[in-house]
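In what follows, a single structure is set out as structure tokens and then discussed.
Omission of a single protein chain aside, the complex is shown with its protein chains in their original locations.
Chain IDs A, B and C follow the sequence of writing; residue 1 opens each chain.
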Amino acid sequence: MNTYEELRREVWKANLLLSEHRLALFTWGNVSGYDPDAGVVAIKPSGVPYDALTPEDIVVVSLEGEKVWGSLKPSSDTPTHLVLYREFPGLRGVTHTHAPFSVSWAQAGVDVPLYGTTHADHCVGPVPCTPYLSEGEVQEAYEEETGRLIVRTFKARGVQPLHTPMVLVAGHGPFTWGSSPEESVRHAVILEEICKMALWTRMTNPEVSSLPSYIARKHWERKHGPHAYYGQGS
Amino acid sequence: MNTYEELRREVWKANLLLSEHRLALFTWGNVSGYDPDAGVVAIKPSGVPYDALTPEDIVVVSLEGEKVWGSLKPSSDTPTHLVLYREFPGLRGVTHTHAPFSVSWAQAGVDVPLYGTTHADHCVGPVPCTPYLSEGEVQEAYEEETGRLIVRTFKARGVQPLHTPMVLVAGHGPFTWGSSPEESVRHAVILEEICKMALWTRMTNPEVSSLPSYIARKHWERKHGPHAYYGQGS
Amino acid sequence: MNTYEELRREVWKANLLLSEHRLALFTWGNVSGYDPDAGVVAIKPSGVPYDALTPEDIVVVSLEGEKVWGSLKPSSDTPTHLVLYREFPGLRGVTHTHAPFSVSWAQAGVDVPLYGTTHADHCVGPVPCTPYLSEGEVQEAYEEETGRLIVRTFKARGVQPLHTPMVLVAGHGPFTWGSSPEESVRHAVILEEICKMALWTRMTNPEVSSLPSYIARKHWERKHGPHAYYGQGS
Partner (left out) sequence: MNTYEELRREVWKANLLLSEHRLALFTWGNVSGYDPDAGVVAIKPSGVPYDALTPEDIVVVSLEGEKVWGSLKPSSDTPTHLVLYREFPGLRGVTHTHAPFSVSWAQAGVDVPLYGTTHADHCVGPVPCTPYLSEGEVQEAYEEETGRLIVRTFKARGVQPLHTPMVLVAGHGPFTWGSSPEESVRHAVILEEICKMALWTRMTNPEVSSLPSYIARKHWERKHGPHAYYGQGS
């Protein structure tokens, strides 16, 4: 019997990063990881604090949400994660937090403008903020509809999920993703930093405009383009 | 002779959480616990710093405020705690702090609007801010009148104390409560986080409106309703 | 020969509190202590970082500023401290920091209004901010004139230094004092907290008014009046 031990350990470690980076108080955040070969997602159990979490507590479910390993209930946000894995090809990790600057922008209900190179190094444009879900969507399948809302928002705006690996759900908070559970947490840290700087930028200069697109593009390509030259390369 | 050792240890530990969570500098906060079977309340002594506090320093008083155990003077805020235990059935712990975001909203003298799901997970509506006490109330029985002011504010607005376990006293600061001393401290941490996010939300978008009530209700019921499905259940 | 060892150790320990409480980066703050029987003031040497400081580095000077013990140069702010000891009877410790919220209010050049009980527990009114020194005063005896400016400001407004143990010097930063070097540092911590809360209060509610004076008076008297009942008493 496959116990998905490697995937569970990776997801367990990534969840511990949430409290290390102060992105989640108590049990307010969750990280999952996707193994495309096994076709399963491992995720934090619901309501368990980080300092009590063990690799054995991590729950493994199918892409459709059936439990395939573990004795605990998976995070109540699991259906949101699953929609993202099913609809956004290439994701291997997803993170949800209640980090305060990110939540504040989500509660404000507005996109985070691309004001500088810190942002441009990680996203090709503003960080999208979704609209609110409708009353019917909330009542029917709240968490799954949250995932669909994210997907719909990206499609409607023509945003590529691998080029903008983060979103704010209006009135709720951030979801981020990446090529591994750990990278999805790193994107949550970066989103928090981007949101903090964007608020302080606007307080410093309420008339500020976005970074010229030729500088934004240069920074993205320096790190991610075909001629990227940041880092030690491969 | 009953020395209330278990209750005193529980209250002592909860008081230490105040400085761990940076909710109180010096001696600026106090936690109490109520044992309904014994009919007594244990509370921090007045003016003793947290790192010098021992379980033996905790004072035990009757619900009417007579000392039944201990050699020190109880917190000067004791009469406020006692009113809350007498008037709000079901409380087992009460916390008062001077945490800076919570105090700032209390000094601003306004309710904390329900802007997002972090808030909705713990309260069914805005966090109420009381009006100021009158001059006569302050002169006669300041601390007891503070408790009565809280009770009066909740009754006048039809707010259920177990559904909104926190309040701001205008010009002063927060009081929170819960099903144990520790939970009342957890609610003080959460109130501080709610106040921080609410301020940053308004700075990000001064035109922000409250979370739609159908999303707020969903989040409350996900954690507290008869069909709650958050956590590992019982 | 009197080496003032006890006074120097007390002043040394109080200076270490500055970096512990994050009130001063690098060498940006200084604490002194006054021994009225010996008629001398011990103070931090100029430009020495806190983690390199020893009790032997502390310099002892007369009330008129002549060095009576030590091999290092005293803090360049020494003349300001000496004016305060000479003109404000009852001081035993003085602290100067560049703590960021306190400096921000000093740079803003405005008094800190008394918005709540955290402030009222320690001062009977707003924290005064001085005007700027004149060009002649700066050129002649900058540090001594800074002390005189503080004294002049308190006298002009009828503020009692023992009832409001803190001041902001416009464009510069805070000075605080107390019944010991340690208490003067504690007042610097409290001033930083008061300034932080006052800024956040105004951001939360730009129309906020001051705390009613009958509540402010009650809080001051609860701790400092003839019928004080806060703490364990004497």
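Assorted remarks:
As a working rule, a residue touches a chain if its C-beta (ideal position, glycine included) is under 8 Å from a C-beta of that chain, and two chains touch if they have at least 3 such contacts.
Everything numeric in this text was worked out from a predicted model, so none of it was measured.
For the chain excluded from display, the touched partners among the shown chains of the whole complex are A, C. Set against the missing chain, the residues C:16, C:38 or C:110 yield one that touches it, C:110.
In the complete complex, the hidden chain is touched by one of A:141, A:156 or A:215, namely A:215. Hidden from this view is one chain, which touches chain A at 115-118, 186, 189-190, 193, 196-198, 200-205, 208, 211-212, 214-215, 218, 222, 229-233.
Taking the complete complex into account, residues 25-26, 28, 45-48, 72-73, 76, 98, 100-101, 103-110, 132-133, 135, 138-139, 142, 171-173, 199, 202-203 of chain C touch the chain not shown.
Criterion: only the chains that are shown with their structure count from here on.
With chains as nodes and touching pairs as edges, the resulting graph is an open line.
Relative orientation of chain B and chain C, expressed as the C-alpha superposition rotation angle, is 90° to the nearest 5.
If each chain is reduced to the average of its C-alpha atoms, the one that sits nearest the average of all protein C-alpha atoms is B. Annotation: 33 Å between the Cα-based centres of chain B and chain C. Mean C-alpha positions place chain A and chain C at a centre distance of 47 Å. Among the residues of chain A, none is found touching two or more other chains.
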